[in-house]
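Let's look at chain A:
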Amino acid sequence: MVLSGKRLRQLSAVVIALALLAACGGPSASSGASGTPHSGGTLAIGIESEVDVLDPQRAGGWVSWRVNRQMFEPLVDEDLSKPSAQAAVPALRPGLATSWELSPDGTVYTFHIRPNVKFHDGTPLDAAAVEFNIRRMWDKSFQYYDAKAAGQTNFVWQPLKSIATPDPMTLQLTMKQPFEPFLRLLSQGGNGSTGIMSPASIKQYGNDNVGEHPVGTGPFKFVDRVRGQRITLARNDDYWGTKPYLDKVVFRPLPDPSSRVASLRANEVDMIAVPPPDSVASLQQSGFQVSEGAPPHVWFLSFNFNDPIMKNKLVRQAINLAIDRQGMATNLLKDTVKPAYDVQAPANAAYVANTEAYGYNPDKAKQLLAQAGYPNGFSTVMMTSVDGSGQIIPVPMAEYIQQNLAKVGIQIQLQTTEWISYLSKWAQGTPPGVGWAQQSWGMTTPYWLYIVTSSSLKAPNGPNVGGYSNPQLDQVMQQAMTATTEAGAVEKWKEANRIVTDDAAIAPIVNDKAPYILSSKVHGFVSPSEEWYDLNTVWLS
Partner candidate 1 sequence: MTTATLTQPAATAWRRRSQFRLATRALARDKVAVGALVVLTLVVLVAIFAPLISPYDPLVGDPTIRLLPPGTPGHLLGLDGQGRDILSRLIWGGRYSLSVAIVPVLCAGVVALVLGMVAGYFGGRWGELVMRVLDVVFAFPIVLFAIAIAAVLGPGLVNSMLAIGITLVPYMARVVYTATVQESGKDYVEAARAAGLTEVEILGKQLLPNVLSPLVVYATTLAGLVIVLAAGLSFLGVGITPPAPDWGVMTSDGRQVLLEGYAHVATIPGLMIFIVAIAFNLLGDGIRDALDPHKQTGSRN
Partner candidate 2 sequence: MTNDPLLKVTGLRTHFSSEHGTVKAVDGVDFQIERGGILGVVGESGSGKSVTGLSILRLLGSRNATIAGGQILFHGEDLLTKSDREMREIRGKKISMVFQNAMTALDPFFRVGDQLVEVIRLHQRVGKREAKLKALEAMELVRIPEASRRLSSYPHQLSGGQRQRVMIALALSCGPDLLIADEPTTALDATVQKQIIDLLAEVNRELGTAILMITHDFGVVARLCRTVAVMYAGKIVESGEVARVLEKPEDPYTQKLLGSVLRMRSEVRRVSA
């Protein structure tokens, strides 16, 4: 303790300094503004959970991708330099491919690999390297094929027929049939990603261990990782694109929301993800900045079509009408979310603003229930998790719904599970007796709707956990996917939305604004319309 005496004084000094800083910083401090950007400094980010693995192709969950994305890049990327307000859907931009062409029949993609790009280990990027990566995720006969990576990136590569490299810097991918969402899917992360890794590193460390020695091409490179404590990245000074200002970035997993807020207040981190809604206002008052976006996030309920009561469309519609989304957004979640009425998030080309469809209307809900033969309501079970990525505060939200439904006579019991085991429970499909299972998901590509509603992907085959199936919907979505123009596709997807909405197969509840709380010395942070972000533009004062 003698030792810490000194340290103690230092700390209190820091605290005082912080107080002063907050005082002069004031609540007006807004990101991007004051002063001129300059490089240097370490940005400490308090993230909501531990990162599973630093292998972008294997990694699951947004949390992991937010870290991996700083080190790894896909062929085609999204432009995350614009806030949601300026770009509802992030535009696609060249990533490790400078340009690409699609054959008229929509089956052959030709990518021109970006020249003079080096991996962090110094090895050069070329078509062969990219092919190596793709085969790792797709080609069962490949020496470095990895079932886990394949499992994660399943939906990207399943239409792929063959790979060719006509010249060292050109890559040709031939599809089984036209697959319109392909380019957008290349830019996605969260359920695996197509981030390109250094083949040398995979050869050196093997599929299982390469995650401990991540080597990519991104703006930041790996420094060290202490599980449960930190992941440290440093600026990649020979990055091909605009080099970041920050010298270092430290991601610190702080799963407990309260301790997350505490370490921000104690200046142990400069920024935190997923603040408890009730903390946002007071943090703002004490001089912290709030950065919000409109990512492709839907907090939704999948109704159980194997449940006798839920089979009834009227019941599903009634439930939709009985939930006070706006109330939840303002009262419980302090406007850190927007009420959701469409199955697709606004950050999605196929978004339909059908607000009127399921506005809060308990009386109409009661009528529908009566029509459906449940004048006095019924009781059922709701499955949700106690925490987890994108889940915001699932239990209080579920309790909110429970209270809403109680008002129309529907008694629900909550079945809450810890996130990791919830994922597997959820994926196994909703058991009879359970009315609906809750989940948070979404993508900027409308194709996501297919993933959660296609009858070919009924759980446990896929993520259609409610076992919803509508032939007409399947057909429309098929047309959307095989469309050769984006516009054509989007039209079909919107049609699909309407079908799902009319069936009330899924009850979208809210869209997260994914708020981040930043200390007043953080500048240039942008919340784009994605579940993840870039850090090239961030600088510290």
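As a selection rule, all candidates are chains of the complex that A comes from, given by their letters.
The rule is short, and it goes like this: contacts are C-beta pairs under 8 Å (C-beta built on N, C-alpha and C of every residue); 3 or more make two chains touch, one makes a residue touch a chain; residues count from 1.
None of these values were measured; they are calculated from a predicted model.
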Within this complex, chain A touches, out of 1 or 2, candidate 1
Listed in rising order, the residues of chain A that touch candidate 1 in the complex are 257-258, 261-262, 265, 276, 278-279, 282, 324, 327-328, 331-332, 386-387, 393, 395-396, 398-400, 402-403, 406-407, 414-418, 421
